[in-house]
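Removed: one protein chain of the complex. Kept in place: all other protein chains.
Labels run A and B following the written order; every chain starts at residue 1.
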Amino acid sequence: MIWKKLSRNWLGLIGLAVIALNVLVALMAPFIATHDPLQIDVANQAAPPSAKFFFGADEYGRDIFSRVIYGTRISLFVSVLSVLFATTFGVVLGAAAGYYRGWAESIIMRCMDAIMSFPAILLAIGIMAVLGARLINVVIALGFVYVPRFARIVRGSVLSVKQKEFVEASLAMGNSDAAIIFRHILPNCVAPLIVQATANLAYAILAESSLSFLGLGAPPPAPSWGNILSDARNFMLDNMWMTIFPGLAITLAVLGFNLLGDALRDILDPRLN
Amino acid sequence: MPPLVRVENLTKHFPVGRGFLARSDEVVQAVEEVSFELNPGETLSLVGESGCGKTTTGRLLLRLIEPTRGRIWFKDREITSLGRQAMRPLRPLMQIVFQDPHSSLNPRLTVKDIIGEGLRLHRRLSPAERKERIQEVMAKVGLRPEHYDRYPHEFSGGQRQRIGVARAIILNPELIVADEPLSALDVSIQAQVINLLERLRDELGLSYLFISHDLSVVEHLSDRIAVMYLGRILELAGRDQLYDRPLHPYTRALFSAVPLPRVGRTKQRIILQGDVPNPLRPPSGCGFHPRCGQVRPVCRETAPALAQVETGRWLACHFPLA
Partner (left out) sequence: MADALNIEGLKTFFYTRQGAAKAVNGVSLRIRPGQILGVVGESGCGKSVTAFSILRLVPHPGRIVSGRILFQGRDLLELPSREMRRIRGDRISMIFQEPMISLNPAFTVGDQLIEALRLHRRISRAQARDRAVEMLRQVEIPAPEKRINDYPHHLSGGMRQRAMIAEALLLNPDLLLADEPTTALDVTIQAQVLDIMCRLARELGTAIMFITHNLGLVAESADRVAVMYAGKVVEEGGVADIFENARHPYTRGLLRSVPLPGRRTGQGRGQLYEMAGLVPSLFDLPPGCAFHPRCPRRGEVCLREEPPWRAIGPGHWTACWLEEADAAPGQS
């Protein structure tokens, strides 16, 4: 049902295509890249784009094209895992808050409010500073930062679905709370979750790039897009290719997720039920 | 033969003013000291206007809401405070059919999953046995076999109500609480569903607690009727008794307010003044007194108790109609 509607939404399809491209590139990286992304080649320091170096080379002579290609892996890894982390915890917390109400709800939601009161990037930076600069810590930090958004959405959905009579019917048949939540309530909360998840994937890519740019993300020499940009900082004006290509990669990926997310939001709009 | 269901002084107060440090003493007296019996094979209807407590009473009976006070017996066993595990085996015997055909079915589940939930929870059947039983029940309610794998949104309102009924009867219940099952349906579909409910009652030996505001349907279906107002039962009587000779002024006003598809009805219409009162601030004494045509001082002071006035007939009024 969703696919049929999606197939009519041009922008959504473009978004989907872009994401698919990113996934493909990430998976096939070893076959697409022309060089080893970590291979230093001092002779070709800051080489401009050419047949040998499609996107040119950075200050260490590393092929930017290959680095950007491999960077896709990092971006997708971080964004997908952090959103998965946030969704899992967000669903558990939000469902508990929405279904049980009372003390559980108050405690959980106030904690969520507390986390949300920090600007996302600052909180991520803080967490990274504590945990140390490793890729998995980026996932944890971002995941943690995003949990409240999901928890809120899930709680809202659960509250509204809980009122529906089919939930009462299940209770009247003697079903347990857990079964009701998983079988009846959560499947009906999926729509806003999907929309939030796609949007968050975009944020995560940007956040990871920002963290890396600040030196708090994937530890160098990992070719995360943010790192590539960061390395190119001092060369921006004269050797524009060093910043344009990673920047484009980020832009394209974020655009893809946003387009898909917008399309999904329109399609899954409850008014169309 | 003992009654199937008995409730005594059933009361439900909903607190008003939520929040962390809810200090409010205010409550909504949704249901107040309701007592009645429902016999096997009988249809007892609860009638009244919005806020009278009939829907809440139905839910209290099934322990979907917890009573503030009062006691409930099902098949001679007190179920007022039974825990969840203890209630579980009783649940298939006391089922509910809802008003809204749109929110009473899970849009993500197919008809077979919706109807078969009871089987899943309470019986160990092979998939083939399960399918057979579900289709058997579907046929009973007038659904066709090809509807088995469809989703609720593919059905009309009347058909969805049938699915709801099938879900309720799959494990051979003895009691069904029907909460305004017809209100959301067109007139011609209502007739179909009423006939279905009656047929099932005869075939399966069901007892109904039928909740409705539609007095014509209630007259058609019921054996006994309880008229509710502001959480209390004002009058409880057999159908013929009640419709031929209502004793409570509210009952009489209610009957006369019902528009009938008949022309030239002598308009001895009793038009009640005032509005249905706010359950947060119920009137003193008899809840109906502000709108009663024959109110006297005692009505403002004391609420009349529900007392038996004839065999099988109960009334809560200081000055019943002659």
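Just so we're on the same page, contacts are C-beta pairs under 8 Å (C-beta built on N, C-alpha and C of every residue); 3 or more make two chains touch, one makes a residue touch a chain.
From a predicted model like this one, the values you see are computed outputs, not experimental measurements.
Judged over the whole assembly, touch between the missing chain and the shown ones holds for B. Touching the missing chain, out of B:I163, B:A178, B:L200 or B:L254, is residue B:L254. Considering B:G53, B:G158 or B:P246, the position touching the chain not shown turns out to be B:G158 (whole complex). What chain B contributes to its contact with the hidden chain is residues 49-50, 156, 158, 186-192, 194-195, 198, 202, 213, 215-217, 219-223, 239-240, 243, 253-254, 256-265, 267, 269, 271-272, 275-276.
In this text, only the chains that are shown with their structure count from here on.
By the touch criterion given at the top, residues 106, 163-166, 168-175, 184, 187-188, 273 of chain A touch chain B in their complex.
Interface of chain B with chain A (complex): residues 20, 59, 62, 64, 87-89, 91-92, 94-96, 98-100, 103-108, 114, 117-118, 121-122, 153, 164, 167.
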